[in-house]
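Sharing a structure with you now.
Only one protein chain is missing; all other protein chains are in place.
By letter and in written order, the chains are A, B and C; residue numbering begins at 1 in each of them.
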Amino acid sequence: MATEEGFIRGRLLVTCLDRPGLIAAVSNFLFNRGANIVTLDQYAEKPGQGMFFMRLEFDLPDSEGPLQRLEPAFQEVAERFQMRWQLTEASRRKRLGVFVSKEDHCLKELLWQCQTGEIPADIAVVISNHAVAEEAVRQFGIPFYHVPVTAENKAQAEDRALEIVSQVGVDVLVLARYMQILSPRMLGPWRNRIINIHHSFLPAFVGPNPYRQAFERGVKLIGATAHYVTEELDQGPIIEQDVRRIDHRHHVEDLRRLGRHLERMVLARAVRWHVEDRVVVHQNRTVVFP
Amino acid sequence: MATEEGFIRGRLLVTCLDRPGLIAAVSNFLFNRGANIVTLDQYAEKPGQGMFFMRLEFDLPDSEGPLQRLEPAFQEVAERFQMRWQLTEASRRKRLGVFVSKEDHCLKELLWQCQTGEIPADIAVVISNHAVAEEAVRQFGIPFYHVPVTAENKAQAEDRALEIVSQVGVDVLVLARYMQILSPRMLGPWRNRIINIHHSFLPAFVGPNPYRQAFERGVKLIGATAHYVTEELDQGPIIEQDVRRIDHRHHVEDLRRLGRHLERMVLARAVRWHVEDRVVVHQNRTVVFP
Amino acid sequence: MATEEGFIRGRLLVTCLDRPGLIAAVSNFLFNRGANIVTLDQYAEKPGQGMFFMRLEFDLPDSEGPLQRLEPAFQEVAERFQMRWQLTEASRRKRLGVFVSKEDHCLKELLWQCQTGEIPADIAVVISNHAVAEEAVRQFGIPFYHVPVTAENKAQAEDRALEIVSQVGVDVLVLARYMQILSPRMLGPWRNRIINIHHSFLPAFVGPNPYRQAFERGVKLIGATAHYVTEELDQGPIIEQDVRRIDHRHHVEDLRRLGRHLERMVLARAVRWHVEDRVVVHQNRTVVFP
Partner (left out) sequence: MATEEGFIRGRLLVTCLDRPGLIAAVSNFLFNRGANIVTLDQYAEKPGQGMFFMRLEFDLPDSEGPLQRLEPAFQEVAERFQMRWQLTEASRRKRLGVFVSKEDHCLKELLWQCQTGEIPADIAVVISNHAVAEEAVRQFGIPFYHVPVTAENKAQAEDRALEIVSQVGVDVLVLARYMQILSPRMLGPWRNRIINIHHSFLPAFVGPNPYRQAFERGVKLIGATAHYVTEELDQGPIIEQDVRRIDHRHHVEDLRRLGRHLERMVLARAVRWHVEDRVVVHQNRTVVFP
């Protein structure tokens, strides 16, 4: 939905305990600054008692901008309700750091959707423990770094990756079929900002080789799951999942082939939602505002 | 989501032209009466210019009730923004008048879901131009009227049906595979309150025998559509649609059988959304708040 | 697909090691008896090496019948290829013994679909450890037995159930949300003939309370699984699965409600496929001929 001329589109995410007056307070705040609310989504776990989540998009007259000028005044509202909150400018495209190993279908989908604007973000850099994706990435004019990982150099390789990421400036890390487990020290500063695609319908088939596990269990649907990375493997908050039907004729190889489409679609949706500030994490679950 | 003790759950539907301050005005109004907003869904066609639609559920302290006491005060807010609005009490179950012909699968799904509470409504009466469904209906303790329709008695039959409906008191008419076309004079008083199930993915296969048409066209999916009835056959605002995959082995008979599941699910969802005040009609399209 | 007059519709299921000449041998056998093959589905795991599975429907002239007269002659073909095989008459409706506890939505779907013929089978008896479903079952003219189960009387209760089942004569046992675990001695004689519905997308959320587990893990789809019962809880061969999308607004109660539709559809499909002899079990996986 296009922003009108003379306006800045802002996004506000709010999390706090539910109580009467929350929506009135926030909408008054915006109205008093001449802003028009474009979309408002909210969710109250348990009215009057549990958590309250809200996402707003609003158009602020240029004369009231830039957006940061709202922050000190909003801080007062926020304190009254003890809100966790975040204010972003919709037109500022987030920068992705993409990690990939040998299989490049998810990477390609991201390259493509960022180029066409379906994902409103820029891929700032691609880092891989293999060299295979290099040419495809360079064709898009995006820097590519080959950072091999072995049992011995794992720590140095992670340091190198973090150094690159910090040099180019990145908002989100996307593991687009990156077959290395990140060490916990990488997770801290990136909490809820590393998105992984797992090639199963989690929590079924955790760990490596989920398609083989799916084949052996004889399931009738295969799935893919995009989630934030946490210390526990494949246990982080789920952002998006999808499945497709298979049958007895599909061998492990067929599941891999069919699953590739699922994986790229599910990951692309999760990344789009994240960069549009639609995802709020609360206690290992996500609220995704549509 | 259960209402807390000591509270009344209200629902407010609002339609008007979008402009700044709408959400602030409504949320202030509720806050000032001690109400807590439980869910708020809104949709602005084109921010600052087009139509604005909003649905709220809120918990009002018993001491402020009953709900109607809010109406005069809210009327002032409404006038300021030239709102079309509607205020209902969530706990007041709507009453359905169900019309059916020979095929009773949609009727049975409604009987069932109203009984289990999945559709929070009561079937007040079932009217049919055939007698086949009588026993099934009576088992649920619901009045059944057999009102045969012929080319000659069509007008009288409609009069009779309207008379029954008005005697038992009904909020919504549901055509659960009722194979008669209602005459325009029936539609006026019931605008946007008659829900029909059509056994195709509209606008494909308008009119009778959509499964035969689907078979002959060789489509790979069949569908069902729940819509409000208007003067033009099968052209009213669509509330819900769904499809399922078929293949070359499915003859017309198979499509009928498979379609029955679609029809009952699609109709049941549409009826549930209607009785929960989730559907707003605007220019032959519906806004359905989830 | 209707059988022509003057013919008997037969079904043949064959499992053996794959080798050249299998289809020729079986189709010659049938052709030489004047039979016309109506459908033939086969699946070779790994051509020339692995297992071979085949399902045929054929129309045999009445003059060649009854079907059993084919058996001795076919046994010769079968021995040549070391086939496991089964020959059934399509018009002979299988008899179901349905077990249910308190939740009756799956039972009702079966009652309904058996009545309309969508599932071409007869419910011979319903056995429950609770009395709640009694009236609904009797309305269909089907015998209902209330066999309470306690920690103390579990063995006797199973004896009683088996006795009933053997008296009325049953081909398949269907656990339509029967919240008791069958003891292993019941499984032997009924191997691959007891169908259970589990209210999750197995292998995720084994055991009791899968909807709570699903809610807590924050999945974005819930599922249901119909499978044959084996000694290991929820580990038997999967016949059918399906899922539906949920989101953060759905509490455990909503998952239960939404899941009921999945459960009844998935179980009904699995039962239909079983009674139409479409399911072959091989090493904890099923081949389902469509």
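Here, a contact is a pair of C-beta atoms (placed from the backbone, for glycine too) under 8 Å apart; a residue touches a chain by one contact, two chains touch by 3 or more.
Please read these numbers as outputs of a predicted model, since none were measured by experiment.
Enquirer: Taking the entire complex into account, which one of C:D18, C:D234 or C:D277 touches the absent chain?
Expert: For the chain that is not drawn, the touching residue is C:D18.
Enquirer: Hey, which of A:L233, A:M265 or A:V281 is the one touching the hidden chain?
Expert: The missing chain is touched by A:M265.
Enquirer: Considering the entire assembly, which residues of chain C contact the chain that has been omitted?
Expert: Here the touching residues of chain C are 1, 4, 18-24, 27-28, 30-31, 34-44, 46-48, 59.
Enquirer: So that we can see where the missing chain sits, which residues of chain B does it touch?
Expert: Given the touch definition above, chain B has residues 43, 201-205, 216-221, 223, 237-243, 247-249, 284-288, 290 touching the missing chain.
Enquirer: Quickly run down the residues of chain A that touch the omitted chain.
Expert: Contacting residues on chain A, toward the hidden partner: 1, 105, 108, 112, 116, 118, 139, 249, 251, 257, 260-261, 265, 290.
Quick note on the criterion: only the chains that are shown with their structure count from here on.
Enquirer: Would the interface of chain A with chain B count as same or different, where same needs over half of all numbers used to appear in both copies?
Expert: same
Enquirer: Where in chain A do residues touch two or more of the other chains?
Expert: 43
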